[in-house]
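With one protein chain held back, the other chains of the complex are shown just where they sit.
Chain IDs A, B and C follow the sequence of writing; residue 1 opens each chain.
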Amino acid sequence: MSEYTLQEMMAIVAAREVQKAGVDVILCGTGISTLAAVAAKKITTPDVVIFFETGAIDVEFNQMPMSLSDPRVMHGAVRLAGLAEAFALIQNQITGKKTLGILGAAQIDIYGNLNSTVIGDYFNPKVRFSGSGGACDIGSVVGQSMAFMELGKRKFVDKLDYLTTPGYLDGPGAREKVGLIGGGPQLVITNKATFRFDDLTKKMYLDSYYPGFTPEAIQEEINFAIDLSRAVEAVPPTGHELEILRTQCDPERMVLK
Amino acid sequence: MSEYTLQEMMAIVAAREVQKAGVDVILCGTGISTLAAVAAKKITTPDVVIFFETGAIDVEFNQMPMSLSDPRVMHGAVRLAGLAEAFALIQNQITGKKTLGILGAAQIDIYGNLNSTVIGDYFNPKVRFSGSGGACDIGSVVGQSMAFMELGKRKFVDKLDYLTTPGYLDGPGAREKVGLIGGGPQLVITNKATFRFDDLTKKMYLDSYYPGFTPEAIQEEINFAIDLSRAVEAVPPTGHELEILRTQCDPERMVLK
Amino acid sequence: MSEKNKLMSLTDAVKKFVHDGDLISLGGFSATLCPMATVHEIIRQKIKHLHIAACSNGQAVDELIGGGCVERIEIAYGGNGRFAPTCLHFRKAIEQGSLKVEDYSNYQMTLRFMAGAMGVPFLPTYSSLGTDIVNKWGFGEEYRAQDERLPLKKLVIKDNPFNRTDKIDKLVLVPALQPDVTIIHAQKADALGNVSLKGLVYSDLEQVKASKNVIVTCEEIVETDELRCNPEYNQIISFQVSAVVEVPWGAYPTAVPSYYDYDPAFLLHFYPKVAKDSIEWQKYLDEYIVGVKDRQEFLQLIGTERLDSLRADAVCGYNPELKRR
Partner (left out) sequence: MSEKNKLMSLTDAVKKFVHDGDLISLGGFSATLCPMATVHEIIRQKIKHLHIAACSNGQAVDELIGGGCVERIEIAYGGNGRFAPTCLHFRKAIEQGSLKVEDYSNYQMTLRFMAGAMGVPFLPTYSSLGTDIVNKWGFGEEYRAQDERLPLKKLVIKDNPFNRTDKIDKLVLVPALQPDVTIIHAQKADALGNVSLKGLVYSDLEQVKASKNVIVTCEEIVETDELRCNPEYNQIISFQVSAVVEVPWGAYPTAVPSYYDYDPAFLLHFYPKVAKDSIEWQKYLDEYIVGVKDRQEFLQLIGTERLDSLRADAVCGYNPELKRR
């Protein structure tokens, strides 16, 4: 079996999930999120359209972008729209349902809600982050989404300091009750394990742990109790997957460490 | 004095009014309306921007268009937008106030309201016309407007069969009361005379009659009584104005008869 | 070839995506970029009871009405510029009571498509306050209540909840449209459904984005890589489109900027004559639409010489030598 980094594992897990999701479009951010989208396109789902909230649509990269506005997302795109059009594309459920959004955050709770705004009190924060950007929009309206998170007790928390991006809010029926239209998160990908959400309770459960980790060790890094019973060991990246990831997705090693 | 047609007189009157209005932009329709805009640009106000509701902005004509969507309004324009942007430009009062709209209709009433929808009952019409197009929008929100009309008792009516485009509705304060934001009509240009609206009563009064006509003869062609006391004889087109109109504005004679 | 290839024949595209009673939106504006080939195919397939939504479509709407396909229409302007101040079949059908019409303004129809495109149920405007567009509803409340496909209300007037003055601040909320299918004609598209329009785009983009399905006919199919060279010139993305059909001269007798001009001989002289007379009109339908197999045969009836005379100048995008009277 090939040697691989946990970051490579995360990208490959995401690429496989895109195929499973059966979507036409991936709406992604920078870093691991772009890498995952490119991996999906190069490895599992060649027809998928890569899309940035800045309005770059059907992008073909030559180099990894440093931000959503990097000129590298513009060259070779099929369309360059603006933010207004980009977000309308996902709020519109005809196209929104065809789209998988990729998110990330500083904190996540058991219902997959995300915080990327503050640590501490909103009006007197200990740490201030960038804020929503398009995350709240994506979580509110996109057909389905996945999130990249680092595992850890300060990240997987019992109660968010600020609810920036809606997951399943406080449980079953909550999205419908407040009037949210999108589909909610399907998968959380971390550096040691992946998580999904129970159909009935909408609570996060352990979906898979990466080779070398155990369900119990994963639970140790989470501030709330989760169901470990459905967990399986994740299938590691194949040599073929790693080859494409390393040579075709990020040959400059801008994201891959 | 030069010979001129009544249609030429109408175009020149409009061109002079554009200068008086002090606007940056003319929003115009086809036919006499485009001719008037071009005459304004070539004769009185060279810096004015000619603008069509289809989204062609700052157009420089080589040939007169047959419709608002004629490729002739596209070539040489500074911008080609769409309808959404075009109408937003006038609903937005920052730019809407800089714009003069040119209208036309089948019927007009004493408050400058226009009908371009039906003759007879709306639900069982004697004659059906095209409908509003952008006229209702322009009349609702543009900074100021003028209308081209043919004089006649079936056109200048006591009560419209259908109120397509708002003028001053039923009088002073009426626009404000329903919440309309634009400025209302300033001038009505016909084939024999021009009309303006009283500041206080918002009723149409005779502003000028063309050489060869009398105020009393004008009143005969209108289905409601109007104030004739402020009327003056209109200044006919100068030779210079006619020269430019004929040789530079519509050399193909698509509009000019 | 990609799984996402959407090329098909026009016959198949209409069979697959246009059905009796559908809500159809038509791209183009008066005599430019009207999707005439698709309109003729719809007439040929005898599709009935259509509900049409358009801003200011001229020729396409009029032939569709004349072809007996339309039951009701929501529209801002049923005219064709200086070719037809009011479209002839549109006028006749309403005067005879055979076509139900709901009047909006151009901006309102655009906002309705835009709301559909944005996925919100309405958008606000100040347009039409105090007018009969607000007061008279072509589709009455009862008619609307009986048909789930229609919004219950033509429009709604609401106070601005952010108003902090004592001035009146009311807005007209117009309801979203999400057509079953939007039909447009474009200059270029690729097989996946990426589309490049040149010149004015009217409300075509809002119409496309609002729709469940979209049929694009185009003058030329090009490679995706050609489109990638100028992303600023592309407006519609593959996943917004259901079918792509290459149909040269597909908008004739209306204009396609950069390809050909409108045909004044058809629009000013031929069409008014046949549209005004029901026998002549039936002859036109039989001979030019129902009697031909496809667009190619229709174009043969028009003749190469006539088409050639309309070809656009490469610089200005129309034919400056065209006889237009």
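In the analysis below, contacts are C-beta pairs under 8 Å (C-beta built on N, C-alpha and C of every residue); 3 or more make two chains touch, one makes a residue touch a chain.
Please read these numbers as outputs of a predicted model, since none were measured by experiment.
The chain that is not drawn here is touched, among residues C:T125, C:Q178 or C:S211, by C:T125. Summary of contacts with the chain left out: across A:I43, A:V78, A:I181 or A:I222, the touching residue is A:I181.
Checked against the full complex, the one of A:H75, A:K97, A:K155 or A:R246 touching the unshown chain is A:H75. Per the touch definition above, the residue from C:D169, C:E220, C:D294 or C:D313 contacting the chain not shown is C:D169. The omitted chain makes contact with chain A at the following residues, 30-31, 53-56, 62-63, 65-76, 80-84, 87, 91, 117, 122-137, 140-141, 162-166, 169, 174-182, 252, 254.
Contact residues of chain C toward the unshown chain are 119-126, 148, 151-153, 156, 158, 160-164, 169, 171, 173, 175-176, 198, 232-233. Interface residues of chain B facing the missing partner chain: 24-25, 46-47, 49, 57-58, 60, 74, 76-80, 88-89, 91-96, 98, 141, 181.
Methods note: only the chains that are shown with their structure count from here on.
Path length between chain A and chain B in the touching-chain graph (shortest route): 2.
Looking at B-C and A-C, the interface holding more C-beta pairs in contact is that of B-C. Chain B has its Cα centroid 56 Å from the Cα centroid of chain A. Centre to centre, using the average C-alpha position, chain B and chain C are separated by 28 Å. Centres computed as Cα averages put chain A at a distance of 39 Å from chain C.
Chain A has no residue in contact with two or more other chains.
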